[in-house]
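Okay, structure first, notes after.
A single protein chain has been removed from this complex, and every other one stays in its place.
Order as written gives the chain letters A and B; numbering starts at 1 within each chain.
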Amino acid sequence: MSDASPADRMTCILCPVGCELEVRRSGRGLDVQGHQCEKGIGFATEEVLYPKRNLATSVPVQGSETRLVSVRLSDRVPREMIFPVLREIARLRPAAPVRRGQVLIADVLGTGVDVIATRTVE
Amino acid sequence: MDGIETRDVVVIGGGPAGLAAALGAKRAGAEDVLLIEREKRLGGILNQCIHDGFGLFLYGESITGPEYAERLAEEAVREGIRMETGAMVLDLAPDRLLRVNARSGYRLIQASTVVLAMGCRERTREMIEIPGTRPAGIFTAGSAQNLVNLQNVRVGNEAVILGSGDIGLIMARRLTFEGIAVKGVFEIMPWTNGLERNVRQCLIDFGIPLELSTTVVEVKGRDRVESVVVAAVDGDLKPVRGSEREVRCDTLLLSVGLIPENELSKRAGVELSALTGGALVDETLMTSVPGIFSCGNVLHIHDVADFASHEGFEAGAFAARFARDELPAAGKVRVTPGVNIRYCLPQSLRPGTAGAELNFRVTRPLRGCRVTATGRSSGKVYFRKKYGRLLPSELQKIRIRPAVDEDIEVACHE
Partner (left out) sequence: MSNYDVIVIGGGVIGCAVLRELSRYRLRLLLVEKEADLAEGISKANSGVIHGGFNVPPGSLKARTNVAGLRKIYGLASELHVPHRKTGKLVIALTDGERPRLEELKKQGDRSGTPGLEIVGAPEIRKIEPLARGRWALYSPHTGIISPYEFTIALAECALRNGARVLLEARVVSVEFRSGLFYLATPVGTFAAPRVVNSAGLFADEVARLAGVENYRIFPYRGEYLITDKDPGFRLGLPLYPVPPIDDPGLGIHITPTMEGNVLLGPSAEHVEAKTDTASTRTVMGQLKDEAGRLMPELRDAPFIHSYSGVRPKLVGPGGREKFRDFVIEESSVRPGWINLMGIESPGLTSAPAIAEMTAGIIGQGVDLKPKADFDAGLPASPRFAALGDGERAARVESNSDWGEMVCRCEHVTRAEVAAALRNPFGTRTMDAVKRRTRCGMGRCQGGFCTPRIVEILQEEGMPLDRITKRGGGSRLFYGRIKG
């Protein structure tokens, strides 16, 4: 049985060098090539096995359909949480005024991550 | 109409470059700085860029466009810079006379210096001549982004996106987040124009197909888009007969290029570069018209807002110095793009300038290459650096340490 599996390619974004990494599943683990420091292995491993993402969307201010508050997460969440988190956010109708950085949902769906407003709405 | 108002520095545009230019001018000692922004809010295009990735250089963290804009605007307010929103400059003359319209009144302003920071506009369907009908449902990606992010409007149900630049990729994800199906992203070049990270996080994450060397060759639908016809293209970017297939959709988003918005610059007699679409500038970011400076997307299309701001800070500072007669006129040596270089900027330097910072973009993805800056008469090598990989979508910066007193050419050899 061949142990050559298709490589996942990605550029590490942890520092300006931008190593081009190749990640293959081998045996029980991952084989990472192309890194110039240890951090690259962690980066690639996480991206392949436990990818995390931030997300941004917007919600209407209470009482309006057109005045929007843009929001993002205070940190990344597991990729599979993207749509569940978006659904939680979709129910928000924060009352104005809203301050930039204001926490609109703390610890959303138990992820330990907050949903924060990214603009000020008077 | 009353008499004409005068200002030392007028900045046209309140986006990442303009706000920075106003700050740069103020911090360089200009007292009388006025920033004019046509939207009701400051921030320019940043207001609709609700995704993160901004501020890594300027603020040391990854924040969203609106946050970046608010922070920069707050700095400007703190430093007492006079700013007008909802005011649009309709005309700019070579002698720096501006015609400004706003709800509060129409007036003329005589500026000692002007910093152009008007940003850019999007290439349209008509400019790339996509044949077919003209139904509702065709939007440029930025226009759709405005409608979705600032007006809570559902622009369609099933979309096709033409162009794999970051705006197209970001909108692919945005639409997907909001339950609008994205049938595919089509890119005419054999490589994608956007950040690889965006391809991963906007397309691969959601199983949205990306087809390179493919373009839209026809739009169908009488009242509303009903489908588009896509086809593969050959080495000359011409559609390959027989490769056409129809993709059903009711929305077509176009992310096919940004064009610096230099209408005002042209009226002022500013000479433009055919390579960048923006002004020809020297190392002080001054254009061919004395006292008129340029920065940000109106000078050349940026991919990182922080760099547009960096340019803005510089342009503002030089504008302040010009207003105090501290920038003597000088001759110039030219900086021209050589092999594999699409453009370099600034396009000229004062002779004897040392430590000049140059920006450039390559024409195509290159691996294992060497960038040089060489004197055109002497052959002297002013700069040399090896790169593992260079992409057209990434603006590069280099610093030419030795004093340059002849025309130089920047080239990239594999």
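Keep in mind that, in the parts below, a residue touches a chain if its C-beta (ideal position, glycine included) is under 8 Å from a C-beta of that chain, and two chains touch if they have at least 3 such contacts.
This one's a predicted model, so the numbers in the text were calculated from it and none came from an experiment.
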item: From B:140, B:294 or B:309, residue that would touch the chain that is not displayed; value: B:140
item: Residue, one of A:21, A:44, A:59 or A:98, that touches the chain absent here; value: A:59
item: Identified contact with the non-displayed chain, of B:88, B:247 or B:395; value: B:88
item: Selected from B:27, B:82 or B:107 as touching the chain missing from the view; value: B:107
item: Chain A residues touching the omitted chain (full complex); value: 58-60, 65-66, 90, 93
item: Hidden partner chain, residues of chain B it touches; value: 1, 38, 86, 88, 90, 99, 101-108, 121-122, 124-127, 129, 131-137, 139-140, 142-143, 146-148, 150-157, 178, 217, 222-224, 263, 266
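Assume only the chains that are shown with their structure count from here on.
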item: Whole-Å gap separating chain A and chain B, where each centre is the average of the chain's CA atoms; value: 26
item: In the complex, chain B residues that touch chain A; value: 47, 50-52, 62-64, 66-67, 70, 149-152, 174, 177-178, 196-197, 200-201, 205, 388-389
item: List of chain A residues in touch with chain B within their complex; value: 10-11, 13, 18, 20, 51, 53-58, 60, 65-66, 68, 70-72, 79, 82, 86, 100-101, 118-120
